[in-house]
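Note that this complex is displayed minus one protein chain, with the remaining chains in position.
Going by the order they are written in, the chains are A and B; count residues from 1 in each one.
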Amino acid sequence: MQIPIEYYLILSAFMFSVGVVGVLTRRNAIVVFMCVELMLNSANLTLITYSSYLGDTVGQLFVFFVMAVAAAEAAVGLAIIIAIFRNKLTINIDEINILKW
Amino acid sequence: MSLELILSIVFGGICAVTALLVITRINPVISALFLVVNFASLAGLYLILNAQFIAIAQIIVYAGAIMVFFLFVIMLLNPESEKKFFSHKPYIKIFTVVIVAIVFVQIIYMIFLAQPSEELIKESAKSVNAGTIEQIGRELFTNYVLPFEAAGYLLLAATIGALVIAKKKFE
Partner (left out) sequence: MNFESLNTSLQFLKPEIAVSILLVVVVLFDLIFQNNKKALPVISITGLLVTGYFIIEQFTLNGYAFNLLTADAFGAFFKLIVALSAIFVILFSISSSEIIRCEDRQGEYYTLILGMVLGMFLISSATDLILIYLSIELLSLSSYILAGFVKTVERDSEASLKYVIYGGVASGVMLFGISIIYGLTGSTNLYTINSILQSAQLGGFTFIFAGFMVLSGIGFKISIAPFHFWTPDVYEGAPITITAFLSVASKAAGFALLVRFIKITFFDSMSESGYWILLNVIDWQSLLVLLSILTMTLGNFAALWQENLKRMLAYSSIAHAGYLLLAVAVLSNEGLIAVLVYFSIYLFMNLGAFFVVMLIANKIGSEDVDDYKGLGSSVSFLGVALAIFLLSLAGLPPTAGFIAKLYLFIALIDANMVTVAIIALLNTVVAYYYYVRVLKNLYLVRKEVEMEPVGVSFGNKIIILLLLIPVLVFGIYFTPIVNLAKSSIAFIGF
C-alpha cells in the first residue's frame, strides 16, 4: 500500500499557510510565536516526508537541528515578551508602537 | 483500506483542524493546547513515515518542553484575550487571508505540477533504516559534526541571551 507523497505535501502546505495567516492576523505576541512554530513544523513535515520517500537520513537530521533552533528561538522570543511586558504591561502588538510599525 | 492509510488520514485530519483552531481561538491558553495536539498528531505522522527517532523527539521536545514553556509564560503574564478577532482594521485581515489563500493554492498547484510521486516510490526497507537512532547518530557525529557544534553555540547564545533579557536585575 502506497500513500501518495502529495498527501503529506498538501498537508504541510496547508499548515504553512495557516501559520502565515496566524502571524499576520493575530495581535497577541505569544500566539504569533505559536504560529511561527506552526510554520517551522510544516517545513519539518516536508523534510521528513521527502527524507522517508528518498530513504535519506539527512532530512531527518535537519529536522533534529530545526527542533534545537525552534527551542532556542522560543526561549529568546518569550524572554523578550517578558521584558516588554515589564515595560508596557501589554503584549498586544497593536499597542506596542513607539516606533512606527 | 490499510491501517496505515486510515491512521494517516486520522492524524492528518487532526493536524489540519487543530492548526485552524490554533489561529482562531481567542484565548491563548486554548490555542496553546490545540498546538500541543497538533504536534502530537504530527509525531503520529512521523511514525507512519518511518521516522521513529524524530517522532519521539517531537513529543519530548515540542509537545513537552517547548509547549510547556509557552503555557508557563502565558500563565505568568496572564494576558487578556483578544476581544474581537476581526475588529481591528478588518479589511487588512481579509486582504491577508485572500493573499495567503492564493499562496496556498499556488503551492498545491506547483506540487502537482512537479509530480514528484512519479519519480519517488517509497522504498520501505531503505526508509525504515534511514530513521533509526543509530543512522541519525552516525551522520550527526561524522559528516555533520560541524552543524552540531554550531547548534551547540546557538543554544549557548540563546541561554545567555534569554537570561540577560528576562532577568529583572543582575547582581
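Criterion: a residue touches a chain if its C-beta (ideal position, glycine included) is under 8 Å from a C-beta of that chain, and two chains touch if they have at least 3 such contacts.
Small disclaimer: the values here were computed from a predicted structure and weren't measured.
Trainee: Considering the whole complex rather than only what is displayed, give the residues of chain A touching the chain that is not shown.
Mentor: Against the left-out chain, chain A lists 16, 19-20, 23, 29, 32-33, 36, 39-40, 42-44, 46-47, 49-50, 54, 56, 58-59, 61-62, 65-66, 69, 72-73, 76-77, 80-81, 83-84, 87-88, 93, 96-101.
Trainee: Extract the touching residues of chain B with respect to the undisplayed chain.
Mentor: Chain B touches the missing chain through residues 106-107, 110-111, 113-116, 142-147, 149-151, 153-154, 156-158, 160-165, 170-171.
Methods note: only the chains that are shown with their structure count from here on.
Trainee: Can you tell me which positions in chain B touch chain A when the two form their complex?
Mentor: Residue list for chain B touching chain A: 2, 4-5, 8, 12, 15-16, 19-20, 22-23, 28, 31-32, 35, 38-39, 42, 45-46, 48-51, 53-54, 57-58, 61-62, 65-66, 69-70, 73-74, 76-77, 79, 82, 85, 88, 93, 96-97, 100-101, 103-104, 107-108, 111-112, 116-117, 120-123, 126-127, 129-131, 135-136, 139-140, 144, 147, 151, 154-155, 157-159, 161-163, 165-166, 168.
Trainee: Which residues, counting only chain A, touch chain B once they are in their complex?
Mentor: Contact set of chain A toward chain B: 1-11, 13-22, 24-28, 30-31, 33-35, 37-38, 41, 44-45, 48-58, 60-61, 63-65, 67-76, 78-83, 85-86, 90-92, 94.
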